[in-house]
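Here the structure comes first, spelled out in structure tokens, and everything after it is commentary.
With one protein chain removed, the remaining protein chains of the complex are shown where they sit.
Each chain gets a letter, A and B, in the order it is written, and its residues are counted from 1.
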Amino acid sequence: MALPLKYHTRYLLVHRATTLLTVLVVAVVVGTFTWMSGFAAALGETLSVAGDPQKMVVVRRGSESEFNSALSMEDFNRLRQLEEIARDPETGEQLLSGEMLVQLQLPRRSDGGKTLANVAVRGLREVGAKVHRDVKIAGRFPGAGQREVIVGAAAARQFVGLEVGKSIALGYGGDRAFQIVGIFTAEGGPLESEIWGNVDTLMNAYNRNGYSSANLLFSTSVDAKALAARLEGPQIQLSGFTESEYWQKQAANIRVYLGFAYALVAFMFAAAVFAIANTMYATVAGRTREIAMLRTIGFRPPHILAGFLLESVLLCLLGGILGCLLCQAWLSMGGAMKDMYGATTFSTLAFVIRLTPMTVLFALLSVCIIGVLGAIFPARRAARIEVVTALRQT
Amino acid sequence: MTMGYVLLQNLRRNPLRTALTATAFALPMAVFVIAISIVLNLAIMSQDLAKQLRAAVHHRVSFTNFLPEGMRSRIQALDQGKNRLTAVCGMRWFGGRVPGAQNIVQSLAADHDTFPIVYPDVAMSEHEIAEWNRERRACVVGKLIAEQYGWKVGSQFSLQSSIPPYQELEFVCVKIVELSSRQSVMYFRRDYLENSLEALGAGPGGCNVFWIRARDAESLLALQRDIDAAFANSPDETKTEDENAFIAGFIQAAGNIPGLMQMLAVVVVVILGLVGGNTMMMSLRERMAELAVFKAIGFHSLRVFRLVLTESVILAIGGAAAGVIPVWALLNLIPLSVPGRGPSMPLTASWQGAAGSLFIAALIGFAAGLWPAYQAMRLKTVNALRNIGE
Partner (left out) sequence: MSAVDIDLRLVRKVYHKGRMNITVLDGLDLSIEGGDFAVIMGPSGSGKSTLLHLVGGLDSPTSGSVRVGDAHLERMSERELTAWRSRHVGFIFQMYHLVPVLTAAQNVELPLLLFRMSSAERRKRVETALEIVGLKDRMDHRPNQLSGGQEQRVAIARAIVTDPDVIVADEPTGDLDAKTSTEILQLLSLLNSEFRKSIIMVTHDPRAAGFGKRLLHLDKGVLERDERHTHPVQPVAV
């Protein structure tokens, strides 16, 4: 015989003010936590999407990002000799893409264009679209010799002026107009934060005569580690990372940063536990005689204990749901767009913070834990109330 | 006995509640000091930097584009009489890494003749400047880097560049820099770097940034305008930003830690307001009869209002102090640094941060106590007595 749910919900209503304030405390803590989990999840998702297991990023030895890398034509020709590189099953074309990377400063939409972000501009040829096989282009690939670019969907969403038909100024002197002829997606991966153009046209515009890096697909029969070792070896003397390795490295500093923020939120979680405990102690104290009455009519201590735990969890769940709603409201009000430098590049990764079902589920689960932790001692006190003494008490 | 005494005794009425509330105040307040310290330190830093009257001249398209060597004299030529411009110091990113190590040391090559003039806040002594001019491998190292790698004045070490042509250079440390905005950066001589570039057939290298120092704030603004105008419509169009604007770009792009900290600070304030308000409500509910007696024996409504409000403020300050003081003491013992790109964010505790936190806590206590205090004031003595009697 457990206490009916109604008994508890009614009390939550009786002490409306206290219930409301406690629910709000939980809501604010959970809202903050959810925002940060959403942030971490969005970032993690962006980076893990870039996990083509057959793709390798090749850079100059000693360089840890494509931007700081330079490959001469000899370097590139040595790469060409590798028989590990996969070939297009139809055309037999080697799936090796020599690429050039530069940066462009663009205003952010999120703050109305007040601040600028460094956006990556990548030059490649059409074979690049086959190497980066997640990429889907709406529009056409920039033609050879044409001053045309296509923009990643995330970049288009987050920076001002990236619309099909418009032009952006590129080139070393920032004085050559390139027309935007398409938008591309990369299943939400980091490439979506980039702008792509034809490598030869861009090299010309930036007075360059070598690639920055190369991307390649290797045959399924090839072991990634062995290939990386071969690239490092005396014959080629370059560095290769699988794509996921490369992007995970970019997240290193962001992880430290998030770790710090999580530590701070943990403090607030603890505070919420104390706030709940406070409320629950007051509830129990105010109902001492009533609990004694329940005991006399046959409820046993475990029922009382479970009842108060339930009441607290109910209170917290209410807060948790409200917190998730608050967070969602904040995100829909424009707080969702975020971009950050990678650990080794000075160019921006753009992503959108979203509340995934997992995040919400996790938030609600933690909220239940808060509820139980906060109520455990007050509920035990309630369960231990001595009937005779309590009834005699005024 | 005084009213103050009665007030303090009131907090002892329900020690458990007082303790829980104080803890619920202390924990978020610990977060608050940390957050506010970072924001405050950055504000102090940017104030100090503004006094330094420096601006960065970089390529308009991106500071990863190199500006030619010769630009330094062209900038100097804009102010022949040196009425506005103190000095120009070219800088080039080196991005060196201790061989075998993971992390990159923020390392920059700087013109050795003008570096001490443009950066007087680095506070190089005459002796140190002499060393810096004599030894081509000389470098000045930020305190945090020096601590990380165990370098001292006189230490020799080598760094390998992470940008083309990836050369490895050897350095001799001539100074450890304590200045808070330069604790995680290292500077060395650009002529040394250019020589190594030439030896590898990669010279001349050029600069990422030319830092200028002006005589006064007005001159700085004028110079910014003049420099950008002078190079307009050339392949090396420039963008000149004062030091704070230049740094702000990095901070923003590195995840905007100050923004996050401000958000957390606001969240903390909201939480504390709710916690404080809740406690005062609960304790009021239990004390209705007693407050009614206070009024019956002649305590005026305003006195009761003050009584409840003061109690709330004392509770808030007490709880906050329990969170603020340990964190403050801890940060005084072990100063931390928040990871981030560009300037490191020193997380040292300032007394302003601590005092400010306590002040904010007092305000929160005040705000949280207002409604309960108002209710206590409005309390109808007769009704309250009746409700309890029943």
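Simple rule for what comes next: a residue touches a chain if its C-beta (ideal position, glycine included) is under 8 Å from a C-beta of that chain, and two chains touch if they have at least 3 such contacts.
Note that the coordinates shown come from a computational prediction; the quantities given were computed from them, not determined experimentally.
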item: Which displayed chains the hidden chain touches across the whole complex; value: B
item: Touch with the omitted chain, as defined above, among B:153, B:289 or B:325; value: B:289
item: Touching the absent chain when the full complex is considered, from B:81, B:100 or B:298; value: B:298
item: Of B:12, B:51 or B:152, the residue in touch with the unshown chain; value: B:12
item: Option touching the unshown chain, where B:19, B:98 or B:385 are the choices; value: B:385
item: Touching residues (missing chain, whole complex) on chain B; value: 1-3, 5-6, 9-10, 12-13, 289-290, 292-301, 381-382, 385-386, 388-389
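By our rule, only the chains that are shown with their structure count from here on.
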item: Centre-to-centre distance between chain B and chain A (centres being mean Cα positions), rounded to whole Å; value: 26
item: In the complex, chain B residues that touch chain A; value: 16-17, 20-21, 23-25, 27-28, 30-31, 34-35, 60-62, 64-65, 95, 97, 104, 160-164, 166, 234-237, 248-249, 252-255, 257, 260, 263-264, 267-268, 270-271, 274-275, 277-279, 281-282, 285-286, 338-341
item: In the complex with chain B, residue positions of chain A that touch it; value: 17-18, 21-22, 24-25, 28-29, 32, 60-64, 67-70, 102-105, 115-118, 171-175, 253-254, 256-257, 260-261, 264-265, 267-268, 270-272, 274-275, 277-279, 281-282, 285-286, 339-341, 344, 346, 348
